[in-house]
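The other protein chains are all here in position, but one chain of the complex has been omitted.
Every chain is named by a letter (A and B) in the order it is written, and numbering of its residues begins at 1.
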Amino acid sequence: MTDSVYVPLLDLACGAFLLTGVLVLWRRDLAAIVRLFAVQGADLGALVIVLGLHKGSAELMIAGVAVGGLRAGLLPCLMRRALMAGGEGRETKPLVNVAGSLLVAAVLAMVAYAVSQPLVRLTPTPATQAVPVALTVLLVGFFVLVTRRRALSQVVGFLLMDNAITATAFLTTSGVPMVVELGVSLDILLAVLVLQVLTTRMRAAFGGTDLDELRELRD
Amino acid sequence: MTGLIGAVSQVVLVAVGSPLLAGLMRQVRARLEGRAGAGVAQPWRDLRKLARKEPITPHGTGWVFRLAPLVLAGTVLVVAAVVPLVTTLSPMDGVADLFAVTALLALGSVALALGGLDTGTAFGGMGASREVTVMALVEPTILLSVFALSVRVGSTNLGAIVTSAVHDPLEVISPVSLLAAVALAVVTIAETGRIPVDNPSTHLELTMIHEAMILEYSGPDLALIEWASAMRLSVLLGLLASLFAPWGIATAGAGLAAVVLGMAALVIKVAALGVLLAAGEVFMAKLRLFRIPELLAGSFMLALLAVAASFFLA
Partner (left out) sequence: MTLLMIAPILLHVLAACGYAALGWRPATAWLGAVASAGTLCAAIALAVATTDHPRTAIGGLLRADALSAFMLIVIGVVALLAMLASPGYLAAEVAAGHTGERAARRYGILTQAFVAAMALAVLAASLGVLWVAVEATTILTAFLVGHRRTRQAVEAAWKYVVICSVGIALALLGIVLTNYAAVHARVPSAGVLDWAVLAGHAADLDPGVMRIAVALLVLGFGTKAGLAPMHAWLPDAHGQAPAPVSALMSGVLLSVAFYAVLRVKVIADIALGAGFARTLLVIAALASLAVSAALLLAQRDYKRMLAYSSIEHMGLVALGAAIGTRLAMAAVLLHVLGHGLGKSVLFLASGHIHQAYGSSKIAAVGGLTVRAPVLAGAFGLGLLALLGLPPFSLFASELGIVRAGFSAGLGWAVAAALVLVLLIGASMLSGWRSMLLGTPSPEGAAPLPAVVTNAAGGAAPPGQATPSPGGTSPRLTWTAAVPLVAGLLACAVLGVTTGPLRPLLEAAATMAGATP
């Protein structure tokens, strides 16, 4: 693949990755948030496949398909099941309102850009230049996790962070060693399963998944 | 010479075609809703009817009220002349600066808001205050998103930006351009008062914006405002098309044939966008008024991300 096609495609995948991450902040509808997360997973898969095409590495392309399959297929499916069981469709009262959190996201993008300068400077290729995008999504995911009050939104925040880390891994070095990659994917999958079971228990114990209800333990 | 012809044809096309665009959009909506519709030329017939009526100004209004429609129409015509819609070779190219165009559009909005305030009625004031609220979020977004596009060109001249996009079509799918496109599309909808921000087809809703401001206008003044609003819509849609789908625009060294081609391309592109917008409106409800800042903050943030991305991925 020539550079003139590779760079725009790579940038396109990164842009879509960033956009879906930020739009999660914008939607209140939990089903829409899960959909956005699925789209982001597909973007991530596409990003890895583009990298694989550029390097001519079949291994990387298979990894891209696997990453896309896990994050655009399996995880959203799990979350949708949790959503179906609950019947709570909306994020009611985020700690920071939607307009405010969108502006915070803009600030986070600047922070990510500043922080990632040493990373870009080490090898200024088109792929590493997109690392700030991944770090922005990481910070946005952390922000979702901190400010949203529904169990499912928190899970999505955690998974956004994880997507961002995976994107960083592929953008910087075309991925970490295979054993680690497999282990990480398995851990993430299990973590989501555990959180799903805990959501069910939470619903049984508290009658809802509003995390503001979690105030029994406090000093 | 080509440039002059291009610029004149651009203005004429916008002036004549805008009401037809409005008519087309209404017709599409009508058909999708299962009605027969009044025909594409109906806005022109409305304008003719209004223009023949006796001009009436409400008691107690001053020159601001009478001047506002003229300023609105005047600014839109100037923008139509300078913005690269058919050609990038307008003789007024020096004015086709991002900041100048934004300021001209804002001037028209402010004039209309003042006209609404001048009537001293509750509706006029409400409409004006809402319009200004929306404007306060829309204008920075336009500035930022076009600025994001201008970073790679190194100039804030719209002609230069469009020329560079014509020469390098792959740039259109870059994330910068996509983010800016989404942001600009949202603010275009807000700026021209379409669903989901405002409902153009009624003045019976309490949350209306545009219609509340012009409630007291009648006769030729109203005709002027309606005409100017239609032109605003087509100019903004045309700008959107030029920035993100610049195919067919006559650039340096093009002949008369290119100008004709450019006009045809503009008509097709704007008509397509109009149909898309109208079709979208059928399936959407108006947002509650307090959700509008959320939408606009979203588009502002996209524009900011576009600027950030133009530096990130440079």
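Assume a contact is a pair of C-beta atoms (placed from the backbone, for glycine too) under 8 Å apart; a residue touches a chain by one contact, two chains touch by 3 or more.
What you see is a predicted model; the values in this text were computed from it and never measured.
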Chains in view touching the one left out: A
Hidden partner chain, touching residue among A:Leu53, A:Val104 or A:Ala191: A:Ala191
Touch residues of subunit A, complete complex, unshown partner: 115, 118-119, 121-123, 138, 142, 145, 151, 154, 158, 161-162, 165, 168-169, 172-173, 176-177, 179-180, 183-184, 186-187, 190-191, 194-195, 197-198, 201-202, 204-206, 211, 214-217, 219
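The rule is short, and it goes like this: only the chains that are shown with their structure count from here on.
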Distance between the centres, which are taken as Cα means, of subunit B and subunit A, whole angstrom: 36
Of subunit A, residues touching subunit B in the complex: 4-5, 8, 11-12, 14-16, 18-19, 22-23, 26, 97-99, 102-103, 105-106, 109-110, 113, 126, 129-130, 132-133, 136
Subunit B residues within the subunit A interface of the complex: 170-171, 173-176, 178-179, 182, 293-294, 297-298, 300-302, 304-305, 308-309, 311-314
